[in-house]
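What follows is a single structure, written as structure tokens, with notes after it.
A protein chain is absent from this complex, but the other protein chains hold their places.
Per-chain numbering from 1; labels A, B and C assigned in written order.
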Amino acid sequence: MVPTRRATVPALEDLLFVPLPVLDHGFLRVIDYMGDDAAVVQAARVSYGRGTRKISEDEGLIRYLMRHHHSTPFEMCEIKLHVKLPIFVARQWIRHRTANVNEYSARYSIMDREFYIPAPEHLAAQASSNRQGRGVPLDGAEAASVLSLLREDSERNYAHYEQMLNEAVPDPSRRGLARELARMNLTLNTYTQWYWKVDLHNLFHFLSLRTDVHAQYEIRAYADTIMGMVKAWVPKSYNAFLDYRLNATLFSAPMMAALRRMVAGESVSQADSGLSKREWNEMMHMLNGRQSEH
Amino acid sequence: MVPTRRATVPALEDLLFVPLPVLDHGFLRVIDYMGDDAAVVQAARVSYGRGTRKISEDEGLIRYLMRHHHSTPFEMCEIKLHVKLPIFVARQWIRHRTANVNEYSARYSIMDREFYIPAPEHLAAQASSNRQGRGVPLDGAEAASVLSLLREDSERNYAHYEQMLNEAVPDPSRRGLARELARMNLTLNTYTQWYWKVDLHNLFHFLSLRTDVHAQYEIRAYADTIMGMVKAWVPKSYNAFLDYRLNATLFSAPMMAALRRMVAGESVSQADSGLSKREWNEMMHMLNGRQSEH
Amino acid sequence: MVPTRRATVPALEDLLFVPLPVLDHGFLRVIDYMGDDAAVVQAARVSYGRGTRKISEDEGLIRYLMRHHHSTPFEMCEIKLHVKLPIFVARQWIRHRTANVNEYSARYSIMDREFYIPAPEHLAAQASSNRQGRGVPLDGAEAASVLSLLREDSERNYAHYEQMLNEAVPDPSRRGLARELARMNLTLNTYTQWYWKVDLHNLFHFLSLRTDVHAQYEIRAYADTIMGMVKAWVPKSYNAFLDYRLNATLFSAPMMAALRRMVAGESVSQADSGLSKREWNEMMHMLNGRQSEH
Partner (left out) sequence: MVPTRRATVPALEDLLFVPLPVLDHGFLRVIDYMGDDAAVVQAARVSYGRGTRKISEDEGLIRYLMRHHHSTPFEMCEIKLHVKLPIFVARQWIRHRTANVNEYSARYSIMDREFYIPAPEHLAAQASSNRQGRGVPLDGAEAASVLSLLREDSERNYAHYEQMLNEAVPDPSRRGLARELARMNLTLNTYTQWYWKVDLHNLFHFLSLRTDVHAQYEIRAYADTIMGMVKAWVPKSYNAFLDYRLNATLFSAPMMAALRRMVAGESVSQADSGLSKREWNEMMHMLNGRQSEH
């Protein structure tokens, strides 16, 4: 522990450097952070200058900023995470472009012998709607067969990776294949790792997409763990994010027309709502309150 | 063919939609483009207004912009490519963040049964320097063994992928594993595809890194093919890029000190140059002219 | 007119290069574009591959993408505008970072003698709420006094700018001040111009913020004109944007709790809603339908 004059958050200091396990071999660790709830307020006050006397409390200001999509003050906080994650999850994660990344390089270094093998309760069938996502869990026999295929193929491909490299127990009659080539034999559930640095605004965007029920379970497991970190770090911003983003509900213009009639006491059916069956169902779902997880 | 009033480049029109093969199953296709050499000039003239009478010719202005790192006029041109590429190449490519990407989704759809298997002459040993990169090619027996491992593992893992999916020839006693899960059994040489849209400035940055001799051969093969597209599209900008970026040489401050003595006729050795052995070798390499490929 | 094999939109071709007037001396001109509604669909289909049989029509797919915040297909379209605008508007506009800009340079060139002077009906008092925005229009005498101050100060400062430059009718006894210095005497209503290139997703984001009733009138005037361009360019995406973004309404988690009770037929008051007075008023406003402009 060394002294600093910077904004410091004791609850997040406690989490610093501690790996929190995710999936079977993954983890998330906070490596560094910059700013706190007060830094959000401070940046907003630079913008509003003398004009903000009325929104005088920090929490109220943070909620106001979140509600009105004033995103730049949240960009003033930054967090850096060390993440160990399967490659197929990394491929989804990297699509969030406004972040900084340093990934373990399979050109320079040898990958670890670690693969993601789902727990049986996460082995699910394709969703019947023919779109992305999972439906019901596989039953015991099918699940067991899937798990053994995944395990055997990962292990075999890794063993052949090592054999092609010829580095661990070198056979002097062979040169060994370049690492950048041998790695192509590995499976997409192989674990990689990276440092990932992102500002709070873009982290909220990441979390709103990746904690969603439509996100793949495996990346959601990481997003859910990050939620706890953010709660420890910037509790006021976190609560505003829950109320005005994550658990907020967007009604389309056609939905609003139907909703206004309902609130006025009118009985509205799909047929006379002006909505397609699909949109009507989505709206009923919204009014029945699916989003209560966080 | 339909008429347009937009800037149009006949040489690039000829390439539109035509897949140019790269590696064993990959390709690059130009899908759309915006702007030409004149669009670079036009944007620069907006900036310089009446101040540019002296740099009156287009080609001279383009060369001036490139030489002096005036990058924004080159951002005014845009190109969209359809790319089929192995996943491990896609993982390098996606690190270029200032671009737009729509990738084939293995959550929604079933991946094709296509894998990158290197040609024997590209199967090389790890570079002896213990850093990234390749050294000498493997000899026949070792190469053959590597190729058969790569082939067999790719094919077996794909067959198990199909078996887990249970979609092609469904076994009614099984539900089939969700696509988003089954895909984790695939190897990193499996082909994916995407639409990739980028502006000319960021494309030049991509090309300067990915045509470099230190780039992995497989991504270099794509970059080299894109070079031909850019040459057809914006020949003046392309030539300026060759002269002032790709084939330009950066001397560090310590190198400049030694270089000035050399040019003044002094005989300079590594020992009295002030440079480390490594930097001295790099400088000798630069003066001997490695960069003459493009 | 030249032939092209690229996606072409006749309705936007008609607008190409035609300056549409905005404010008193400003304009917007479409200089170039890439893609159309079909390009959005095409990019989405690359992502969904064989998985999208059910969302078979283009319009339905575009609406699905917009509703579910699938933003990357909209990034596949690009537009380039030539804009003439007052500097204080340019300062708001440039905050949208994901765009390409080439602005007229007051270091290289002499600024034009053109200033934005608001029409009398746009000269409004500060909004009484002590936050940003305008309230009621100024009455005749005050408006006249403001207009003559704005006019005289702009003109005088420009005249002194020219005098310091000493370029138009040079006084041989003076050297003339450097342009990059003399420009600092100009007022913020001086017109500048730039080329601005942006993808459709980021343009929608710009439009959702800048057509809002809380946006300053002057930038809204530009945003409203761009709306017409977008409607001509990508009518299906434009309609989806209206329904699912611009005219959609976001209810916070606490609002949803109150809304669900209302829809169930319960009579809910602010006092027992769990909402602050401010949020309750916002919600009543939302249910009364403010957003019907576009």
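Convention: a residue touches a chain if its C-beta (ideal position, glycine included) is under 8 Å from a C-beta of that chain, and two chains touch if they have at least 3 such contacts.
Source: prediction; values computed, not measured.
Chemist: Which of A:16, A:264 or A:284 sits in contact with the chain that's absent?
Modeler: From the options A:16, A:264 or A:284, the contact with the absent chain belongs to A:16.
Chemist: Out of C:12, C:28, C:62 or C:101, which residue would touch the omitted chain in the full complex?
Modeler: Of all options in C:12, C:28, C:62 or C:101, contact with the hidden chain holds for C:101.
Chemist: Among C:8, C:163 or C:270, exactly one should touch the missing chain; which is it?
Modeler: Considering all chains, including the one not shown, the answer is C:163.
Chemist: Pick from A:73, A:133 or A:176: which residue touches the chain that isn't shown?
Modeler: Going through A:73, A:133 or A:176 one by one, A:73 is the residue touching the chain not shown.
Chemist: May I ask which residue of C:5, C:25, C:113 or C:134 touches the chain that does not appear here?
Modeler: C:134
Chemist: Suppose we count only contacts with the excluded chain; which residues of chain C make the list?
Modeler: These residues touch the chain not displayed: 86-88, 90-91, 94-95, 97-98, 101, 105-108, 116, 118, 122-127, 131-136, 138-139, 142, 146, 149-150, 153-154, 156-157, 160, 163-165, 167, 174-181, 183-189, 216.
Chemist: When the complex is taken as a whole, what residues of chain A touch the one chain not shown?
Modeler: Residues 1-8, 13, 16-17, 31-35, 39, 42-44, 46-52, 72-73, 75-76, 78, 80, 82, 100-105, 108-110, 179, 193-195, 197, 199 of chain A touch the chain that is not shown.
Chemist: Using the touch rule from the top, list residues of chain B that touch the missing partner.
Modeler: The list for chain B reads 51, 53-54, 67-69, 129-132, 209, 214, 242-244, 247-256, 259-260, 262-263, 265, 279, 286-289, 291.
As a working rule, only the chains that are shown with their structure count from here on.
Chemist: Cα centroid separation between chain A and chain B, in whole Å?
Modeler: 29
Chemist: Measuring centre to centre with CA averages, how many angstrom lie between chain A and chain C?
Modeler: Measuring from centre to centre gives 31 Å for this pair.
Chemist: Which chain A residues reach two or more other chains?
Modeler: Within chain A, residues 131-132 contact more than one other chain.
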